[in-house]
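Of the protein chains in this complex, all but one are displayed in their positions.
Note that the chains are named A, B, C and D in the order they appear, and that numbering of residues resets to 1 at the start of each chain.
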Amino acid sequence: MIKLSLGQADKAGLPPGTPIHIGEIKADSVQISALDYNEDQVDFRPRIEAMECRLLAARPETVTWVNIDGLHQVDILQKVGQCFQLHPLTLEDILNTNQRPKLDIYDDYIYLVLKMPGLNLETGGFWFEQVSFIVSGTQLITFQEKAGDTFDAVRNRIKDGRGRIRKMGTDYLLYVLVDSVVDHYFVMLEKVGEQIEEMEMELVEKPEPSTMRKINFLKREMIMMRKSVWPLREVISSLQRDGVPFIGDSIRFYLKDLYDHTIQVIETVEIYRDMISGMLDIYLSSISNRMNEVMKVLTIYAAIFVPLTLISGIYGMNFNTASSPFNMPELNWYFGYPSALGLMVLIGVIMLVIFKKKGWF
Amino acid sequence: MIKLSLGQADKAGLPPGTPIHIGEIKADSVQISALDYNEDQVDFRPRIEAMECRLLAARPETVTWVNIDGLHQVDILQKVGQCFQLHPLTLEDILNTNQRPKLDIYDDYIYLVLKMPGLNLETGGFWFEQVSFIVSGTQLITFQEKAGDTFDAVRNRIKDGRGRIRKMGTDYLLYVLVDSVVDHYFVMLEKVGEQIEEMEMELVEKPEPSTMRKINFLKREMIMMRKSVWPLREVISSLQRDGVPFIGDSIRFYLKDLYDHTIQVIETVEIYRDMISGMLDIYLSSISNRMNEVMKVLTIYAAIFVPLTLISGIYGMNFNTASSPFNMPELNWYFGYPSALGLMVLIGVIMLVIFKKKGWF
Amino acid sequence: MIKLSLGQADKAGLPPGTPIHIGEIKADSVQISALDYNEDQVDFRPRIEAMECRLLAARPETVTWVNIDGLHQVDILQKVGQCFQLHPLTLEDILNTNQRPKLDIYDDYIYLVLKMPGLNLETGGFWFEQVSFIVSGTQLITFQEKAGDTFDAVRNRIKDGRGRIRKMGTDYLLYVLVDSVVDHYFVMLEKVGEQIEEMEMELVEKPEPSTMRKINFLKREMIMMRKSVWPLREVISSLQRDGVPFIGDSIRFYLKDLYDHTIQVIETVEIYRDMISGMLDIYLSSISNRMNEVMKVLTIYAAIFVPLTLISGIYGMNFNTASSPFNMPELNWYFGYPSALGLMVLIGVIMLVIFKKKGWF
Amino acid sequence: MIKLSLGQADKAGLPPGTPIHIGEIKADSVQISALDYNEDQVDFRPRIEAMECRLLAARPETVTWVNIDGLHQVDILQKVGQCFQLHPLTLEDILNTNQRPKLDIYDDYIYLVLKMPGLNLETGGFWFEQVSFIVSGTQLITFQEKAGDTFDAVRNRIKDGRGRIRKMGTDYLLYVLVDSVVDHYFVMLEKVGEQIEEMEMELVEKPEPSTMRKINFLKREMIMMRKSVWPLREVISSLQRDGVPFIGDSIRFYLKDLYDHTIQVIETVEIYRDMISGMLDIYLSSISNRMNEVMKVLTIYAAIFVPLTLISGIYGMNFNTASSPFNMPELNWYFGYPSALGLMVLIGVIMLVIFKKKGWF
Partner (left out) sequence: MIKLSLGQADKAGLPPGTPIHIGEIKADSVQISALDYNEDQVDFRPRIEAMECRLLAARPETVTWVNIDGLHQVDILQKVGQCFQLHPLTLEDILNTNQRPKLDIYDDYIYLVLKMPGLNLETGGFWFEQVSFIVSGTQLITFQEKAGDTFDAVRNRIKDGRGRIRKMGTDYLLYVLVDSVVDHYFVMLEKVGEQIEEMEMELVEKPEPSTMRKINFLKREMIMMRKSVWPLREVISSLQRDGVPFIGDSIRFYLKDLYDHTIQVIETVEIYRDMISGMLDIYLSSISNRMNEVMKVLTIYAAIFVPLTLISGIYGMNFNTASSPFNMPELNWYFGYPSALGLMVLIGVIMLVIFKKKGWF
């Protein structure tokens, strides 16, 4: 069962801009790491205090990437917010994990929030982790709900100096990180694709009432997926538009490529939805078909045995054979009983032939 | 049952701009309260006469918030309307509680009308209360159908001077009030979410004909919800546009945030609609499945007992055993009866095995 | 049954602009009335000749409202057309009662055509009457298919000088008349609402095959309703746009209000459509449920009586008790018959308990 | 069965602009007629050679309408194309009768292609004939797949000098011809309307499996109709736009009127589609209802006769009345047999009453 824990309702009555954490707590404690680099040097600090941010904030000659894992310790996040002079509404949005993917352009930074899908191993369904990005000229701050390894590959690439990443600015870093989020969608969709294929096998081989629930589960998963990728498309489309601050012209092609990938994710989600609704049709028609089969068995039984039973009933009648030569003379025939049995077999065979011809079995 | 009491029909034939109250009377009497504040001072009058409005209307140095509860005493509301120089059409719209959420921009003020959802404890369904806002440079007038506590939290915040509200103008006050209305939608949606979860339990455990009606009830609730949130989105979107008078640039981010919340409400409504239609599919397929079960029971019974009955019928025939050695010699066999019973048991067991293999039970 | 009598087909082959009457004849004869007014005076002539129009056409200092009831006497209408110098296509459109609501802007006037709904008392369905408006600076001409009382209220208001109508121009008059048409939609929708409620009662209490047809009838009514209100919305929206001649800026708010009403009509129609399709689902599921009930009754009967019949069949067999002690010794038992009956009752009770536990009744 | 003979496939591999005829051959030979007129004179030549076109092409003072019936003789059509200096792609499009309705603006002429519906008397379905128009300042060339009488009315009107047609240019002639095509759609839709009404009668009176196929046939007809009218709307809408060469401002109103007619055709098609899908619902529910009826008959039979059969079975048991006073003493009662029959009748009547009360018959 997918919970749509809005949480939002708990905020009713509080003044806007109040920073409170909404959502599940997915990490033990808030962890802040910083990565400071340019083409010549790299400086990685895996664990810093919120207070140290202030120092990082003032280094124009390098790209500074601050990553925060865990969102539930509001006081620490408020300090981070002050450090980088975030608007109260931005902080509120970062903490509210029911955010819809969106792009907000502030005077000093742009704020981007996305959903990263993950697989819930227990239910086979998805969860979505919220990832927030604050991008300014020389800084990029990422907020994740829990420590994860999605961004590690990028971090290592920066440390190793592979690719062009060390030569580029925060906009390219943003692109690379968002690209790794979008790649995660492909990983998840591949899992869904496998589930759909399994389901189809099940549908063909042995559809059961539980199949219906599984189909509905998949359908709902796709609804949730859809809910998070459509606004993702909008966000990336907005990034592409002219005049977004801190996004350079040099990454235009990269953003277009990213946009194409998002469209591909959306199309796959839509195709899966179509497929799932096709499975529903197959399931429902298979129920009807099975009912037909059951009915046929019943009807064949009835059609064969009911006439035979009548015959046995007739010769079980107690008409007095002595009182009239017309009263059941068969009972006294020499081959009376075999004839009766023979008649029964004959009728049974005729019935079977008729139903066979009708193609009922 | 949800009543779509248009009421509008009663107005057919009346000249436009005639102020008449359309809708249920939800309050005993019209109550007017006024709250007058700026950064330094607060003056709250819980109960004033319509006539006193004139005095309030002429205080440019403070923000004046006049709240009217109850709409059915047309004469009092007309006085209020005259006080604040409202257009006849505005007054007509305020009194007509079947208004669609909308934003009207007049020369001297902007007029906003929204629907606030509430829970009907008897039916488990929603009612919608109409809330109107008149905003000008220093005044904000709110019209509610009945006294409620939704705006109390805001009122207290103003009195206590918490947050930034006392430093801001009528536009921020408008934002805060509309925000509290939107928060109410989240509260209601959480209730619907619970109902959907309960319904799904019911569907899995014991679907009944009444389930269908409950699903339809939920579906309809969502139709009504939808009817009030889609135009709400339009209204907030219009507020954000440039050039709306009395709406300052400083609350631009707040309105964007509000807009995002509305989108989230809409998305949740749409997802609930999808879920409800999924429940319908499950329900219908569960009826078919149960029919299948019933049919199987019937068929198994028939398939087992009908042949046995035939056997008993055969040995109940009255062929004269004396007239021929072929006539039912079994009747005189030493183990005739046990053999017949044994044959019956054998056939029954074979049938059971066949159906078991077919997976029918 | 709703007739979609296009009629248009009869015109195939005729040159465009040929004025012929298409549609049912709903009035006995064409009647022309004229109302001439300004703030100071009113002059009402209930019955004038087509020729007199020429005189009316030349009075710039008053608002002149000419109303024509009945469209089938083409020659009279041609005279009226000449009087007011109408374009041949306008006249053709006025006479063709299968017109789609639209707004045409000509150099000398604007032409508006709407559909006014009415209740067909025989079938319980709707009919739509076509109402055309020709508006120029000082004249407004209305064409109706038959004499009706919809516009009487407006006429009386003008005569009595109530409201602002006498102070305003033809644009306000147009607004008031269109408003009264839109109000008619609310009246009709209220009727539909009642029909929907009745239908739902019927659905809950006693759904029958005829219910399906009634639902379909309602559905179709809504299709027709929809066909006439969607273009109505377009028409009113076009009227609101800048630059429509003869429509003054002073009635901008009134037109916006009118537009809001039209949107409300449309929304109600759409909600009714959703409700009706929900009723269809309920109806179809109720058929399935009833089938389930019937099947259960049958199965319970079979499951109880078939085994009992077998028992009675067994003890009706004619094995020779004399030939062997194993042959049906029960027949000679002292309590043989009561035991057999007891066994039957026992089996019956056990079956009943099983089905009761299964929740089948 | 509707054939979607694309034909296009046969062209795969040929260079673009190759003029080959695609589609059925519907005429015996290509026939060219010419009509040359202005306000003062008319010159009609019912049969001319392709070569003569050159002469016609050079007469600026008259409107020249050349009509070609039959498209399969490619060489003749190529000569015509050369005469009027048509672009190779235009000629290719004229010859390919699977064209989608469209408007192409070339430097020297505009090219318009439409579909004209006709009734296939054998299948009761439609066929669509392709009609192409080439319009320049003083010439209009029409290409039809076969000789038909659709344009005869227009031709006669020109010859007789009725209406304004002789005073107007090629644009008005184009309008009149397209108008006559659109009128044909109304004629066809009226036929469909009749078929729908017949179908509804059939549905109410005696739905059969073949009904389903007929409904599907109608549905498909509407799909085809739709395919040809939606682009027709686009074409006429494009014609209305400013800046289309050879289309004068004086026929603006006529084109708007034509556009309105097309919208009406589209709306009728959409309404028919809705109606047809409503019929499908009725048909499916009527199948279910009939199944219910069949089931009820079966159940009533079973419920009445199965208990009676049990009773007869009981008194057919062979318990030895001699061995015990408890063994079937009824068999020796004076009124034993009548009592048993009476009991049967009683049970039967009770059952009938119960089912009657349940409303099963």
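In the analysis below, a contact is a pair of C-beta atoms (placed from the backbone, for glycine too) under 8 Å apart; a residue touches a chain by one contact, two chains touch by 3 or more.
Note that the coordinates shown come from a computational prediction; the quantities given were computed from them, not determined experimentally.
Touch with the chain omitted from the figure is made, among D:55, D:201 or D:223, by D:223.
Set against the missing chain, the residues A:159, A:241, A:256 or A:356 yield one that touches it, A:256. On the side of chain D, the interface with the absent chain consists of residues 1, 4, 6, 8-9, 11-13, 15-18, 87, 89, 92-93, 98-100, 102, 104, 106, 206, 209, 212-213, 216, 219-220, 223-224, 227, 280, 283-284, 287-288, 290-291, 294-295, 297-298, 301-302, 305-306, 308-309, 312-313, 315-318, 321, 328, 330-338, 340-341, 344, using the contact rule stated above.
Within chain A, the residues in touch with the undisplayed chain are 153, 157, 162-165, 175-176, 179-180, 183-184, 186-187, 189-190, 193, 197, 200, 204, 253-254, 256-257, 260-261, 263-264, 267-268, 271-272, 274-275, 278, 281-282, 284-286, 288-289, 291-292, 295-296, 298-299, 302-303, 306-307, 309-310, 313-314, 316-320, 323-324, 326-328, 359-360.
Going forward, only the chains that are shown with their structure count from here on.
Annotation of chain A and chain B: not jointly contacted by any chain, touch as defined at the top. Per-chain Cα centroids separate chain B from chain C by 26 Å. One finds 42 Å separating the Cα centroids of chain B and chain D.
Among the residues of chain C, those in touch with two or more other chains are 284, 288, 291, 295, 298, 302, 306, 309, 313, 316-318, 328.
Contacts between chains trace an open chain of neighbours here, each touching only the next in line. Contact between chains, as defined at the top, is found for A-B, B-C, C-D.
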